[in-house]
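Only a portion of the chains appears, each positioned as in the full assembly.
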Amino acid sequence: MLNVGIVGATGYTGEKIVDILLKHPQVRISYVCAKIEKAQELSEIFPKFLGKVDLVCDNLNVEKAIKSCDLVFLAVPHKISMEIAPMFLKADKIVIDLSADYRLKNIEEYKTWYGLAHKDKKNIENAIYGLPELYRERIKQAKLIANPGCYPTAAILALAPALTSEIVDTNSIIIDAKSGATGAGRKASLDFFFSEINENLKAYKINEHQHMPEINQFLSILASKKINAVFVPHLIPMNRGILETIYVKLNKAKSENDIITLYKRFYKTEPFVRVYDAGKVPQTRNVLDTNCCDIGLKVDKNKKLLFIVAAIDNLMKGAASQAVQNMNIVYGFKEDTGLK
Amino acid sequence: MLNVGIVGATGYTGEKIVDILLKHPQVRISYVCAKIEKAQELSEIFPKFLGKVDLVCDNLNVEKAIKSCDLVFLAVPHKISMEIAPMFLKADKIVIDLSADYRLKNIEEYKTWYGLAHKDKKNIENAIYGLPELYRERIKQAKLIANPGCYPTAAILALAPALTSEIVDTNSIIIDAKSGATGAGRKASLDFFFSEINENLKAYKINEHQHMPEINQFLSILASKKINAVFVPHLIPMNRGILETIYVKLNKAKSENDIITLYKRFYKTEPFVRVYDAGKVPQTRNVLDTNCCDIGLKVDKNKKLLFIVAAIDNLMKGAASQAVQNMNIVYGFKEDTGLK
């Protein structure tokens, strides 16, 4: 049994990791912690765990965590991860970081988008981006995994086949993204008060969301050239789910069927990416509580325009279940263990 | 034109008062303020007011408020009202207080339920409870109006005809109340985070909500005997609306029609209470954005049990529009001005 710790167990993502691991036959949750006023039963914080876990959540005690875990999930805000990951790495623990701290390779860019200097340049280099569909082989060897952001997960998977096959104009990518409210984390903020979000719809951080450099870094790698995709996120009055509607120009006329075939082939062996048949596009509920990224495709022949619709559950493939998928890969467990 | 000030203009109730007064032909909003970091256009805080108001919201300046207003609405939390109302009253201004500070006549009870000693006993005595259907004549002369709580408004109006006609067992009253989330005010709190309320349902403060003594004080007056009604509120995943399902035993068998007739007669001249015909009960959307309290009645003959279903919009009849109704009464305006 693998001993696993969860740092940040009181957030939505932390809760989901606990939830998944409870059903994982090869894992024991050996440690949970969070920024918390006083130690509390995890089942008191999340009564759904009543009778299912017997864990006490206290503030992080690194020494204790190191002693009790083989691997830790860091389900904490950016800025925090880069302070604590080095300690776990030094103690030879596997770290799966769900914050943004180890995703950007360029620390100048990190400073620009996250507003502070990076404190752990050394480990950035060795961090592996935890998108199994693209980086599975490297993940197998990883000590530090930078688990992808929710918006980037959908965007990169939606565009990878088109970019690697060079069928699209890389200057033309527009990503109109929509997310449920859990994407913002679990924190007291008037902006996320129920009556501010319910029966309302808004665009935010138009073309200046901090997930943009992450998306562009990986799209650029896929296309082998610098990409600056346009990205506009929207907040939807629902708990969970991301839907991205992506507009991109085709280099030359290509039929819908050809493109669907291309995508199906690209993801042929991937258990968690589902490419839809012609005429169908995913809705967010199709992927609720799953590790799937669903992709639908449509072509406007006259305009040589490709529409890509991608859906994920932001707490699952966009965070917790993808983190567990990465863990499974690192330890050689069957990749869908706990994720069926 | 009456010059009116709104203290606490950035809350949901304050916003609604502004909204209503903008359509009121005999009123000018001459002052708005709120606890705020720095002065801000009201239309910046609530962009729906863009182009409709030209008011700057700053922290309370009592002197300035007194100079510019004939009447002030205090749309602030309890504890705050009793500190500022006396200053306005001393300056001979009319005060309509939407907090709980002047509703309870017994200051011991205030201390018990609100957790601190009352600081303005003097004015409690002269405060008039602003429920026009029961206290219209006194409201006409009032200097200080204690605008009723949202739950009490529905409960008292729902029970008044039954209690004054002595047809029910006063020991048997059970009020199962349900409210949308704006009832909690507009403040950052994890409990009211979107994803904590959406797709969830809970009872809270079971038989210990601070609106209980207010309800019981007025039910007791109506019945001329001490009443301790049972009261259980629930939080519903919607923005606005209160529905109360009330269970009370009949003293002796009485037909549904007799009781409906009794209620219709009781509220015959009231423009804002609508008693439904047999077989019908109100839903919250029937009263959305109105000053109405809708009441439906049903009788279980065998059990001699009366079911009363009452609906109000918590921000309207439960707060803002009832406050304006009270203002209209005090100044002799047509009672439904601005409220149609």
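As written, the chains take the letters A and B, and residue 1 is the first residue of each chain.
In the analysis below, a residue touches a chain if its C-beta (ideal position, glycine included) is under 8 Å from a C-beta of that chain, and two chains touch if they have at least 3 such contacts.
Values in this document were obtained by computation on a predicted structure and should not be read as measured data.
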Inset, instruction - Going from the 2 copies shown, figure out how many the entire complex holds in this file. - result: 4
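The criterion applied here is as follows: only the chains that are shown with their structure count from here on.
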Inset, instruction - Would you kindly give the rotation angle relating chain A to chain B, two copies of one sequence, based on a CA superposition and rounded to a multiple of 5 degrees? - result: 180
Inset, instruction - Can you check the complex and tell me which residues of chain A touch chain B? - result: 12, 180-182, 186-190, 192-199, 237-239
